[in-house]
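Here is the structure we will look at.
A protein chain is absent from this complex, but the other protein chains hold their places.
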Amino acid sequence: MNRTQMLAALEGLLYIAGDDGLKPEEIASFFEIAVDEANDLVESLSDMYDNSIRGITIINTANSYKMTTKKEFIEMYRKLYVDINKSKLTNATLEVLAVVGYKQPITRAEIEDIRGTNSDNIIRRLLAMSLIKEIGRLDTPGRPIIYGTTNDFLDYFNLSSLEELPELLDNIDIDEEMEQDLFSNLAKFDIK
Amino acid sequence: MNRTQMLAALEGLLYIAGDDGLKPEEIASFFEIAVDEANDLVESLSDMYDNSIRGITIINTANSYKMTTKKEFIEMYRKLYVDINKSKLTNATLEVLAVVGYKQPITRAEIEDIRGTNSDNIIRRLLAMSLIKEIGRLDTPGRPIIYGTTNDFLDYFNLSSLEELPELLDNIDIDEEMEQDLFSNLAKFDIK
Partner (left out) sequence: MEYKVKIDEFEGPLDLLLYLIKEAKISIDKINVSEITQQYINFIHEMENLNLEIASEYLVMAAYLTFIKSKMMLPKANIDNEDIDFEENPEEKLKRRLKLYKLFKDIIPYFEEQERTRGNFITKIPTDLSSEFKLETKEILEKNASVYDLLSAFNKVMRRYILHKPLKTKIRQQSISIDERIIELKSILKTKNHLIFTELFNDETTKEFIIVTFMAVLELSKEKIIKINQDQLFDDIYLDYIEKNEAGVEYNE
């Protein structure tokens, strides 16, 4: 299979996969190439889409490449579609998501401690939206549930991985504090 | 909007429509042009796809234009479907299962309405796998079959009952008054 054919086949594969997307590793295994080469192949296809006559493009969220429409025409498509992303998450919800995103694995008590306010209902909503999930229980009295973010979280915020999150504006005192917390917590975790 | 932009917007539009495709009238209404012009536009886009570097193409079936993958790469698509999905329920199957799990008792028509796509094959497969079963018939014209999940479904997802399914968003009342436990609040602020 030559490169032209590979590009064509990749286009078909991405079309079929739709919003499930394809992981670089999956693409590599299809074509029996290295992951680097797979990324390269996607890059080439993406470059071809970078043309004013094309209406589709490729994004990478949750470590999956996805074929999507170009953002230039979003307003046109919005005329016809009620875009789910128009109903933005509330500030309180974003706060909880940010705390979980940065401080996972984390318990409800720890989230509430940082926010200084009851967060029970928001956590339930985020679980139901599959933006966060239960990832285990602490091995402390009461065995509290610990939470982490999901692939849907990465996709929702257009992130390919958690490493893409920008660093919190640093404050040395706080970083030290949190690191201590993290270590003592890690020791306590009982993740399955 | 010039023709290049229209072609690009049309490509995106056909992509979103996916396997359902779009009628010439729908395309005409989207761009606010005549049906003839719409057919013309699709023709131009279709010509551009007639290129060996492309893996998708535009076909016209049942008076609908739709994107589809080129047949040359059918073996790749089989690989995508069989290899990638071997280790887990395919996403489409999982979707149907989720809809039945949460919305049972449910008819095939209702499942298809929610998913926006034909689900006949998948329902038959789930029946064969005894993850879902027929639980009766609706007392409406045509007496459609209603489906529900089985004990195997519970086993498969490690649930002891359907109540253990994670809560859905619409079951959570947004305005629900958060329960304020004064004692837990006191603990939060470290007052003894």
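Here the chain labels run A and B in written order, and each chain numbers its own residues starting at 1.
What we mean here is this: a residue touches a chain if its C-beta (ideal position, glycine included) is under 8 Å from a C-beta of that chain, and two chains touch if they have at least 3 such contacts.
Just so it is clear, the model here is predicted, and its values are computed rather than measured.
When the missing chain is restored to the complex, the residue among B:Ile33, B:Ala98 or B:Leu138 that touches it is B:Ala98. From the set A:Met1, A:Ala34 or A:Ile74, the residue in touch with the chain omitted from the display is A:Ile74, counting the whole complex. By the touch definition given at the top, chain A reaches the unshown chain through residues 15-21, 57, 59, 61, 66-69, 71, 74, 77, 80-86, 88-89, 91-92, 94-95, 97-99, 102, 114-118, 128-130, 133, 150-152, 155-159, 166, 168-169, 171, 173-174, 177-178.
Listed for chain B, the residues touching the missing chain in the whole complex are 12, 15-19, 25-26, 28-30, 69, 77-78, 80-82, 85-95, 97-99, 101-102, 114-119, 121-122, 125, 128-129, 156-159, 164-166, 168-169, 178, 180, 182, 185-186, 188-191.
Methods note: only the chains that are shown with their structure count from here on.
One inter-chain figure worth recording: chain A and chain B are separated by 20 Å, centre to centre, where each centre is the mean of the chain's CA atoms.
Considering their complex, residues 4-5, 7-13, 15-18, 20, 22, 26, 29-30, 48, 52-56, 67, 69-70, 72-73, 76-77, 79-81, 112-113, 116, 118, 120-121, 124-125, 127-130 of chain A touch chain B.
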